[in-house]
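Excluded from the complex is one protein chain; the other protein chains are retained at their positions.
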Amino acid sequence: MSTAFEKSARTRWLALSPTYLIIGIFMMIPLCIMIGISFMEQNVYGGVHPNVSFAAYQQILFETDFDENLVFDPSYLVIIGRSLLLAGIATVVTVLVGFPVAYYIARQNERRRNLLIFLVTLPFWTNMLIRIFAWLLILGRGGVIDAPLRFLGVLDADGSLGLLYSPGAVVLGLTYTYLPLMVLPIYASLEKLDFRLVEAAADLYSNKWGAIRHVVIPLTGPGIAAGAILVFIPCMGDFITVDMLGGAKNLMLGTLVQFQFSTARNWPFGSAVAAILLIFVICNMLLYARFTRAERQRSGS
Amino acid sequence: MIKTVKTGAIAAVMGLMSSAAFAEELHLYNWTDYTSPELLEKFEAETGIKVVVDTYDSNETLLAKLQTGATGYDVVFPSQHFVEIMVKEDLLQKIDIKGMSNYANVVEKFQNPPWDPTQEYSVPWHWGSASVQYRSDLYDGKVESLKEFFEPSDQVNGRLQVFKSADEVFTLASLYLDVPFCTEDPQDAKRILELLKGQKESVLLYSSESMTDRLANGEVVMASAWNGDTMKGRLDANENIVYAFPKEGVVGWFDSIVVPKGASNVEAAKKFLNFMMAPENIAINANFARYATAITGAEDHFEADMVGAPELATPTVPVVFAEACSDKGQKLIEKVWTQLLK
Partner (left out) sequence: MSAPRKTKAKGAGNVAHFKSLYVLVGFFYAFLYFPIIVLVAYSFNTGTRAMVWKGFGIDWYVKVFTNGAILDAAKNSLLVGLIATILATTIATAGALALARGGAFRGKGVSMGVMTLPLIVPEIVTAVATLMFFSAIGLNLGLGNLIIAHTVFCIPFAFMPIRARLEGMDTYMEQAACDLYATEWQAFRYITLPMMMPGIIAGATLSFVISLDDFIISLMVSSAGTTTLPVYIYSMIRNGISPEVNAISTVLFGVSLALVTIYWIASKPRK
């Protein structure tokens, strides 16, 4: 049998219409405004002059140096690369931590399951800024981690592990901030898993890891993919965690765009960077969609 | 049961009435903890106008919101160069400030300031300076020159906090290198970039918040500073925090009270502007925010620890107020900052 959504295009589009209405009006139009801005001239006092200009896109690759020559400048490419790398690492870490946790939770009885899931999101009822402050207190000089080490004599009286304001601290902060976004989707897809299947597979592959690899992970693929999208993209745009735990010593995509809209007051350039980011992510998602379709067809035949 | 419903209904009606007791509302838009609750209560009692405070995080946000057409705010509090920009961008209302009864209280040297030369838009709020602060027990020098900040000694290595805002760092560096503010000469910008790159080796973090917290914890020994913030830190967190007046000078900032276009209650805003030029009123806020005022006689109402505070002393070194940069100057700041942090 097929569902009502499959049979009737009308039902399908009816169900999708609120999405198109809300996002179509309140996201698409602002997006068009953004793309429009990226092709305009910067008003140095903020905002834009309504003249067509490609300066913003040119600026991504070329820069007038201090001797007023137009030269190729890889700075922004470096920044984009750095953001991709850090967001990628944070995503991998959240999968590695999030998957086993979601798996464990999904194996509990219903009552405990619900409790454990709520406990995952509970810390996020507090404010983000102050959660980061807590990390500053934990990782900081003479903080919660340094103090016992000083007491034990591992560090001298004024010594510090110097954990803060480093790429490591940023990854930790991103992992902390975005973990629920990984755990919940994975849990939602694991929870429906029939664990008898896993048991059968364990017999087949003669060990549990084989069962996990060949049965559980493929069946929870959509959950992992959903989690990865929810973690990776916001990580790329994050600027608060990145700045506060990384010490703002290096620009990232998020901080770069933020900087253009605040201090630099260069809206066209900020919009252009955002547009590039948008195209990049869309291309990736299209590739992903094509890849999974091909995969499905292969396994289907 | 019925009784509870009755009491509830009465309470609800009374609640409605009490909010109706204020016929008018005045919407302030300011930083958090920059307007004293006591001050607002006094204003409400005197005028019968209810004050609602909304908050923003930076001058840039304020500017962007006014430019994109956010309305409903009656009174906002931008810094001097932003007043200049807002006037240029035609975002502010002209007000007859000179005709107000309390105008005569404004300190003469702050009348007709460069950012509002005819004083048609702005009433003084607070002013102060940006410079360097350090822990006198952890650092041997006295920061007599900005050299100690920009070319720090080993003692400061890895324990230095610098403002996160490009403007402020650039201005302070200009002061040290004796380059004009908002320089349009790329070679000047290049020198500033080299200076900042050298300083970066010693920088623990770029951040404009919790500067005195980190000094008090010993996480940093030297940091960028705003004078009032240093004072609060010295009083509340650690008495060894010292605000420096280096010989090259300090960068002044001056926050004003202005009325944006699109304000919904201009009459109430005018009352507030006049109210704030009375020394006893601005002093309430000075005691709360711990910043200096530009109103004659406000000092007479200062709390004990405000009187003679070293941070609020009139500097003997030059105080140079930052201004709104030209297109070219602004571009150079942006470029230096991006190159520094790429």
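Going by the order they are written in, the chains are A and B; count residues from 1 in each one.
Note that in this section a contact is a pair of C-beta atoms (placed from the backbone, for glycine too) under 8 Å apart; a residue touches a chain by one contact, two chains touch by 3 or more.
Not measured: the values here are computed from a predicted model.
Enquirer: Taking the full complex into account, find the residue in A:Ile80, A:Val242 or A:Ala274 that is in contact with the omitted chain.
Expert: With A:Ile80, A:Val242 or A:Ala274 as choices, the missing chain is touched by A:Ala274.
Enquirer: Hey, which of A:Ala55, A:Val97 or A:Leu155 is the one touching the hidden chain?
Expert: In the complete complex, the chain left out is touched by residue A:Val97.
Enquirer: Name every residue on subunit A in touch with the hidden partner chain.
Expert: 1-6, 9, 11-13, 15-16, 18-20, 22-24, 26-31, 33-34, 37, 97, 100-101, 103-109, 111-112, 114-115, 117-131, 133-138, 140, 144, 176, 179-181, 184-189, 191-192, 194-196, 198-199, 202-203, 208, 211, 219, 222-223, 225-227, 229-230, 233-234, 237, 240, 253-254, 257-258, 261, 267, 270-271, 273-274, 277-278, 281-282, 285-286, 289
Enquirer: In the full complex, which bits of subunit B touch the chain not displayed? Write them out.
Expert: 27, 29, 31-34, 37, 52-58, 61, 64-65, 68-74, 208-210, 212-214, 216-217, 229, 232-233, 236-238, 264, 289
What we mean here is this: only the chains that are shown with their structure count from here on.
Enquirer: Find the geometric centre of each of subunit A and subunit B from their Cα atoms only, then give the gap between the two centres in Å, rounded to an integer.
Expert: 35
Enquirer: In the complex of these two chains, what residues of subunit A are touching subunit B?
Expert: Residue list for subunit A touching subunit B: 44-47, 63, 66-68, 75-76, 78-79, 133, 136, 140-142, 158, 162, 164-165, 243-244, 247-251, 256, 259, 261-266.
Enquirer: Under the definition above, what is the set of subunit B residues touching subunit A in their complex?
Expert: Touching subunit A: residues 58, 60-61, 63-64, 67-68, 85, 88-89, 158, 164-167, 186-187, 189-190, 193, 200, 203-207, 210, 217-219, 324-327, 330-331, 333-335, 337-339, 341-342 of subunit B.
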